[in-house]
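Here's a slice of the assembly, chains where they normally sit.
The first chain written gets the first letter, and so on, giving A, B and C; residue counts start at 1 in each chain.
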Amino acid sequence: MNDNVTDNTSATDGSKRILLVCRHAPYGTSLARESIETALAAGALGVDITLLFINDGVWQLYNHQQVSVIAAKNHGAMLSALPLYGVERLLVDEKSLSERGIKASNLTDIAEVIDKDQVKHLLANCKVILSF
Amino acid sequence: MILHTVNKSPYANQCLVDCLTTAATGDTIILIEDGVYGATAGPLFDKSLPQLSELDIKLYVLRPDFEARGLHLGQSVLHFSLVDDHRFVELVLEADKVLSWY
Amino acid sequence: MKFTIVILGAPYSGETADTACRFAEAVIAQGHNIYRLFFYHDGVHNASSLVTLPQDEIQLPQRWQQLIDQYHLEAVVCIASALRRGVANDIEARRFGKPCGNLLEGFELAGIGELLDAAAHSDRLITFGPSS
């Protein structure tokens, strides 16, 4: 777990921040890629942004993605660039994981798992939502 | 005998369930693109699968799409076979026709 | 055996075109024939000469083009779908007062009759639906 996000209060206090809601699986559509490109731009421009991975968006964080035959770029590798750009608040909805039988150990460790109440708190307290 | 292709995640889209409702004994199903998430063991999905054990339906998953997503077999109660693009072509030939669910 | 491949998805936005192109390559590699490629719905964007991906990524329109050229494939783009989505050859562009067309060489605009003909005359027809 990333040190910067272990304090749940700070991790889910989204006031004044842009919340990027990532709901789509990688590869099938380019939405996942475009949401991460938005986050990378925010990092590069110093804009404070929080990412919430929910519903099929949690698959974006799945470990061991291996792009060889398909035309797309490795989404996991794109995501791992986020902390380098200063984007460190990556939160994952616990309920979406359990519905999909995903264990936290299946995910890249750049994201923090939060529960239903924390998701509601996050949504209630951000300033604006970009939904992908 | 029909080969059904399914390209959407069953967690987001109804088309795998729609396919299973319509598929007949002896048909074949191949999961491609986001459809490959159908081969994971989410409780949500396994609920809707009683039909499959009754009908003699063979299940395939397109390997390049499956591996791109970091998935591995052994998570599902059902038997899926991983196939490459070449085997996909053969599956189309072994069927009389193809019905695509998207 | 003669295959017809129907492509309903645009490159990049979704995975459809990549899957379909890999499938077409596998058909040919196995010594089968392609009766026709039919680009319909958002699939018409595969024939756009203006699609420009980052250099290190697979340029699907050019990949189709190479396949079409090398194996003398018939690649039909539904004319009605194409015009409504901003894909036109020079003749159609001129007809509608546009400065120039953007249909990639190797592709041709034609009507839906070509799809029905293909359905009647191929041994197998497979549709690759939009993934978005």
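By definition in this document, a contact is a pair of C-beta atoms (placed from the backbone, for glycine too) under 8 Å apart; a residue touches a chain by one contact, two chains touch by 3 or more.
Computed from a prediction, not measured in an experiment: that's the story for all the values here.
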Task: Chain-type multiplicities in the full complex (formula in displayed labels) - done: A x2, B x2, C x2
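Here is the rule we go by: only the chains that are shown with their structure count from here on.
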Task: Which of A-B and A-C has more C-beta contact pairs - done: A-B
Open item on the list: Roughly how far is subunit A from subunit C, centre to centre by C-alpha average, rounded to an integer in Å?
Closed with: 35
Open item on the list: Based only on mean CA positions, could you tell me how far subunit A sits from subunit B in angstrom?
Closed with: 28
Open item on the list: Two-or-more-chain contact residues of subunit B, please, as numbers and ranges.
Closed with: 7-8, 33-34, 64-65, 85
Task: Shared-contact residues (touching 2 or more other chains) in subunit A - done: 27-29, 69-70, 72
- [ ] In the complex, go through subunit A and note every residue touching subunit B.
- [x] 24-29, 55-56, 59, 62-70, 72, 76, 99-101
Open item on the list: Applying the document's contact rule, which stretches of subunit B touch subunit A when the two form their complex?
Closed with: 7-9, 11-12, 33-34, 37, 40-44, 64-65, 67-71, 75, 84-85
Task: subunit B residues touching subunit C - in the complex, by the definition given at the top - done: 5, 7-8, 32-34, 62, 64-65, 85-86, 88-90, 92-93, 97-98, 100-102
